[in-house]
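One structure is given below, encoded as C-alpha cells.
Heads up, this is only part of the complex; the chains shown haven't been moved.
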Amino acid sequence: FNIFERQQEAREPVSQVVKVDDDTVDPAIWGKNFPLQYDDYLKTTDQQRTIYGGSEAIRRIPDARDPRATVSQSRLEEDARLKTLWAGYAFSSDFREERGHAYMLEDQEFTGRQAFSKQPGACINCHASVYVPFKQLGNGDLFAGFEKINQMPYMEARKHVQHPVSCIDCHDSQTMQLRVTRPAFMEAMKALKASEGVKDYDVNKLASRQEMRSFVCGQCHVEYYFRKDDKRLIYPWGKGLKIENIYATYAENGHYDWKHSLTGAKTLKAQHPEFETFNQGIHAKSGVACADCHMPYKRVGAQKISDHHVRSPMLNVNRSCQTCHNIPEEQLKNRVSEIQHRTYFMRDRAMEAAVELIADIQAASASGIPQAQLAPAQELQRKGQFYVDFVEAENSMGFHAPEEALRILGESIDYLRQGQLKLREAGYRKAEP
Amino acid sequence: MRRIPSSFMALVVFSVVVGVAIGLGAYTFIYAKGYSYLTNDPQACANCHVMEGHFTSWVKSSHRNVASCNDCHTPHGLVPKYASKAYNGFFHGLAFTTGNHPNPIRIKPINHEIVEHSCVGCHQAIVASITPPHQDPLSCTRCHSDVGHALR
C-alpha cells in the first residue's frame, strides 16, 4: 500500500524498464523509464490563454492543404499593422500565437507561410527531434547531417523527421544529463564566447548544470537567419547577444530577410529572441534559468521532479514563482501584468511610428523623390522596425527583461521618427488630409 | 552522496592551530560565550544579540520543530562538526567582541556549503531524482532561501 510504495520510489527513483540508447527518438519509449516526466510532456497539447501568453484553441475545418482541427489565434488579426510591417514577406500571410511543444511540427508544416513561399529544410532544426536524423544523414556526423538538411527544400527535409522535440534532444540517454544537440547553437555559443575572449568554447563540456537549464531552451528560442548564399542556419551572436550587437552583425554582412514591398527597404524579421532577451534581465543576472520558471519542480509522491509540461508560468504561479517570491499569487500576477501592459503600451507607440514611416516612404516615393534620397529613411526603417519587432517577436511581452525591452522600444521610436524627418529633409511634405 | 567538502580538511588543520592560539582566544571564547557554539541548544546561539534576529525568525520558520541551528549549520560527523564549531566559535566570538563584521551578517562560502549539505542530508529521499550523482549539485537555497529563517 501507499507508504510502502513511496519508500520504494524514494530509494530507487530511476527504474530502467526498457533500454534506451543514443538512437532512441520515440519519447514513448523513454517514457517507460520515466513515466512521470513523460505524462507531463504529453500535456503540452493543452491550450489556455493568459493575458499575453498561453494560447487559445480556435477550431477550424480541416482541408486538403491543412489537416489541423485547431490552431491558435491569429496575431495578424489581433493587430493588422503587423501586415504593413511585414509587407511582401511570408509572415504577412499567416502568423499565430505559439502554443505547446506538441504542436511544433504540424504548426510548421501547415502554416500559411508554406503556401506563400517555399520554405527551406533548415526550418526543421527547431521544430522536430532532429538529433538522430542529423546523425543518420551525416553517417554519424551530426554537423554533416545538419548541413544536408539545410540544403533540402522543406518538404523533403520533413520526411526525415517524425517527432516534435523529444527527450533525446535535451538529455543524454545514459546519464539523463542535459546536453545540447543543435550544431547552430554550439557554433553560435563558440562565436559568442570568442567575442568575449574565450577560445574554442565547447558548450557540452564546459557549461554548468545551471547554465544547461537555459541552454537546452536556447537551442531554439533565439533569433536566427538563413545565410543568403547557402541557406545556412545561423544565430547571429558573433558580436554579442544584445540587439545592437546583432544589428551590427547584420550591418556588417549586409544580410536582409526580404525587400519590403511597400517601401523597397531591405528589411529584417526578428524571431523569438527569448534567450537573448532573458539574458539581459534581472533573473538571468541572478542565476535563474528558463527551467526554473517554465519547468518548476513539482512533488509527485515522495519525489520531486521537473514539470515537463512546459508552458506559461502564469498558469502555474505557485510552483514557478512562489518558492523564490514569498508573496501572494495575486500580487505576483499583478507585477507581471504591470510589466507587460507597460511594454505593450510602448510597443504600440513604436508600431504607430513604424506604420507612419512606411506610409511616408511610400508617399514620398510616389511623389517622385528619387531613390537615392529615400535611402536614409529606408535605412532607418530597417533599423527601427527590427528594434520594435525584436520586442514584438519576443514572447514574454517584456517580462524576461523589462528594462531592456523598454530601452529597445524607446530607441525604435527615435529611429522611426528620425526616418520621417529624413524624408522631409529630402523635400517630402505630407499631403493635407 | 554526502561527501565531506574538501575544505573541511582545512578546518581540521585550523582547529589544531586554534588550540595553540587559544590563549588569545580564551577571553572571547568564554566571556563572549563563544563556547555556546559547542552546544546544540538554539537558545545558546541567541546568546549573542547579533544572532537574535535569526533565532526569532527560526522560531517562526517551517523548520522550528525539525531542525535546530546546528542541524543546518554544522557538518555531520564528529570531527568536522567540532572543527567547524571551533572555527566559527572562535572567529565569531572575536568578531562580536571587536564589532568588526558586516551587518547584516553574510554567510561565508564555506559555511554556505555546509548548509547545502545539510539540506540534502535530511531530504535525500525526496530530492534523489533531481540530485543525480556525478552532476553539479543544485543549490537548494537559491529557491528555498527562507526555510530556516527569513529575517536577518
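When the chains are written out, they are named A and B in that same order, and each has its own residue count from 1.
Everything below uses one rule, namely that contacts are C-beta pairs under 8 Å (C-beta built on N, C-alpha and C of every residue); 3 or more make two chains touch, one makes a residue touch a chain.
Not measured: the values here are computed from a predicted model.
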| item | value |
| --- | --- |
| Stoichiometry of the full complex in this file, by chain label | A x2, B x1 |
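FYI, only the chains that are shown with their structure count from here on.
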| item | value |
| --- | --- |
| Length of the line joining the C-alpha centres of chain A and chain B, rounded to whole Å | 44 |
| In the complex, chain B residues that touch chain A | 125-130, 132, 134-136, 138, 142-146, 150 |
| Chain A - residues contacting chain B, complex | 7, 10-11, 13-14, 175-177, 208-210, 287, 292, 297, 299, 302-306, 323-324, 326 |
